[in-house]
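Note that this complex is displayed minus one protein chain, with the remaining chains in position.
On to chain A.
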Amino acid sequence: MGFVRNIPSTSTHHSLSDLVFPLVSQRLPHRRSLNTSPRAGGEGAQPLSAFASSTSSSTASSSPSLSSSQERTGSPSLGDLVRPDFPILHQDVNDFKLVYLDNAATSQKPFAVLKSLSEYYETYNSNVHRGIHYLSSKATDAYEQARVKVAAFVNASEPREIVFTRNATEAINLVAYSWGLSNIKSGDEIILSVAEHHSAIVPWQFVAQKTGAVLKFVELTTEEVPDIKQLKGLISNKTKIVVVHHVSNALGSLLPVDEIAHWAHAVGAKILVDACQSVPHMAVDVQELDADFLVASSHKMCGPTGVGFLYGKISLLSAMPPFLGGGEMIADVFEDYSTYAEPPSRFEAGTPAIGETIGLGAAIDYLSTVGMQRIHDYEKELASYLYDRLKAVPKVHIYGPAPTSTVHRAPLCSFNVENIHPTDIATLLDEQHGVAIRSGHHCAQLLHRRLGISSSARASLHFYNTKEEVDVFIEALKDTISFFSSYL
């Protein structure tokens, strides 16, 4: 077998983060994102310029060989440093070392999160907000503390602006059913892009069907990125809400959400930001973006499945009717009617995923310890490395914009290989090389149709992946392509 199978335990190359944060010891610097400290340089709004500064050095690492252009030797990358924290990564799959490159689908969990989950269930599991006894208090405190952590993580102005849901999909449905149905009328317009995830599209189709509103879609440019100019042109005084992703799960592109919010607000429209692919990978500041609603899922940011959150401006949430009815979201209950609690409780009916929410809090602690800026910088480097190496493989077509000094890509690539079905690629990568990628439409059928394809393969990275893993993936891909080419 000619491809790289074994990942060396110590890296022989360096990462950008070493230049930014020289590592003296193995201990990670303690970085906690607090509500009080202003966002350093408005990270959420400045990825463009931040990327620009690192582009020049990252292009140097585009050569396929492992030796880097940097002079120093032996410093491990951020991926190398954090990998030991993620137990699931250290296993064999189909007799090969697992190379997990499906992070846009779900991320892996560090020990800290796993520990918090078992600690919850082993020592203080109890229903929240209801009981008076010791365990219940402890659980309630931890649960509400998680809310505080999430609020701080996205720089909400207060914890009440965070509503816990099952996932981002449920959060979007909450906005659609609660805010949408009571604020949108026949003839109103809802703006989406063709690159949205199904979860951001379908709930608004429900709203349009029920209210008679119209859905307007922003198309792609020739660079395969949503056309911002067209978006601006579509916004009118009929627009009630603009629903856009922050980072695309298929194209890897980032949208200037703060600008879009500005345009929307100018006509009195709201903006809902799908931040599922951004919150895990960079610092996101809802106040900086001036988002009205923002959603994310815990499982994509190293937290457990079963919990996600909606950020909403408290003025909006306070005016919204309930979504799900039941315990917890009520104030008083009578036979014919009930009165409802204030947000966020108003939107949290029934017993929540308590342990999982606390686990999300632990995930945020972990991410904050590593540092979102550090994660972002490392991933930018991974992103270009992945893109450059993948682009160099013959017959591969990558979707989405090419990274330039002004266009920023996330560390993921959706791609197709000429004449080979992505499912075939993904199957053999898994069976013959232990490399996990995804094939399909990635919950973006509209996008795929626009791109003129039925499905694509997607490799998506997170900060615990390494360049060595990208190398394994590329070699495995080449091997797979030649295997199929000889039969087709």
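The rule we apply is simple: a contact is a pair of C-beta atoms (placed from the backbone, for glycine too) under 8 Å apart; a residue touches a chain by one contact, two chains touch by 3 or more; residues count from 1.
One rule holds for everything that comes next: contacts and distances are computed from a predicted model.
Which of the following names does UniProt give to the chain that is not shown: "Pyrroline-5-carboxylate reductase", "Regulator of G protein signaling 11", "Fe-S metabolism associated domain-containing protein" or "Beta-hexosaminidase"?
UniProt protein name of the non-displayed chain: "Fe-S metabolism associated domain-containing protein".
Which listed residue, A:His198, A:Lys391 or A:His421, touches the chain dropped from view?
Touches the omitted chain: A:His421.
Touching the missing chain, which residues of chain A?
Chain A touches the missing chain through residues 94, 420-421, 423-424, 427-428, 431-432, 439-440, 454-455, 483-484, 487-488.
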